[in-house]
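So the structure is just underneath, and the comments pick up after that.
Take a look at subunit A:
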Amino acid sequence: MEETVIRVLDLYKSFNSHRVLDGINLEIERGKITVIIGKSGGGKSVLMKHLIGLMKPDRGEIWIDGVEITRLKERELNKVRRKFGMLFQEAALFDSMNVMENVEFPLREHTSMPLKEIRRTADDRLREVGLLGFGDKMPSELSGGMKKRVGLARALALDPEMILFDEPTSALDPIISLTIQDLIKETQMLLKKTYVVISHDIAGMFRIADKVAMLYEGKIIAFGTPEEVKKNPDEAVQEFLRATGMPGFVGGGV
Partner candidate 1 sequence: MNSVVAPLRKFATEFGAIWLLFLDTVYWTFRSRLKLGYLFKQMEFVGVRSLGVVIITGGFTGMVLALQTYYGFRKFSSEGMVGATVALSMTRELGPVLTGLMVTGRAGSAMAAQLGSMRVTEQIDALTVMALSPIKYLIVPRVLASLFMLPVLTIISDFVGIVGGYLVGVKMLSINEGVFMARMIKYVTLDDIYNGLVKAAVFGVLLSLISCYKGFNTKGGAEGVGQSTTQAVVYSSIAILISDYILTSLMW
Partner candidate 2 sequence: MTTELKVGIVVLISIALLFYMSVRIGKFGGLMQQGYELKVNFENVGGLDNKSPVQVAGVEVGQVKDIKLRKYHARVTLIITPGVKIPKDSKAAIKSFGILGDKYLEIIPGQSAQHLKDRDTIENVTAYADYDELFDTVSQAAKSFGRTMDDLNSLLGEKEKQDIRSAFQNIQQAAGEFKGLIADNRDNVAVITTNLAVASEQFQPLVQKAEATFSGVNEIVQGVKEGKGTLGLLVKDDKLYKDASQTVASLQSISSDINQGKGSLGMLMKDDSLYLDAKETVKNLRDMTDGINRGEGTLGKLVKDPTLAVEAEKTMKKVQKAAEGVQEQTPITILGTIFGILF
């Protein structure tokens, strides 16, 4: 059951002699929600960009479904990328296209589906994120939360094996934030995909996470289920948890 789909080995990355990733080791299981938690600017986004090949590490290996990607050429890398969908921090919708075109875009470019089928699939995805009928809106007309829903619909469009979430609840008010968390959880339960979420929102993410990895000063200092991480005696972990201001908080679980 516990099958590792992403394995990160000894990953190092520096920017101008500032070490951001300092020997990351991480295993992500198939069909689970894994949350990488850490401070803002602590290297979470850098780690995620390595997973999808947007950045090359100084040293170390990343295995995805048995393929080491850090030394791949762009063309092979694109094959690996086809297994991913990604929801960006600010949704990264193409602002020259309306909502429907955004969701249809990956389908148009990567499949030879007839237009009708593309339209139906896109409608399905929009329905899953609760935005059916918003197809004609332009991204600039949408609120932050709605953009993220469209982003999720687009990430799901090609039915990828894995979906990466970059700070899915940042810059959202608490209520919208909750609905996005719920949406992530619901879709994951429905689709049984591998979700990798990076966030600094400990309280929110502990609700939905199956596994939590805590990133601190370029290293993973804690890894396990939310309960395991909470009981971790490491001083840095405890300090991190206290910083949420919600001691004794009991995370989500199923």
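Candidate entries met the following condition: all candidates are chains of the complex that A comes from, given by their letters.
Criterion: a residue touches a chain if its C-beta (ideal position, glycine included) is under 8 Å from a C-beta of that chain, and two chains touch if they have at least 3 such contacts; residues count from 1.
Here the structure is a predicted model, which is why all the values come from computation and not from measurement.
Undergrad: For subunit A, which of 1 or 2 is the touching one in this complex?
TA: In this complex, among candidates 1 or 2, subunit A touches 1.
Undergrad: Would you mind writing out the residues of subunit A in touch with candidate 1 in their complex?
TA: Contacts found on subunit A: 49, 52, 54, 74, 78-79, 81-82, 84-86, 88-90, 92-95, 105-106, 109-110, 158, 164.
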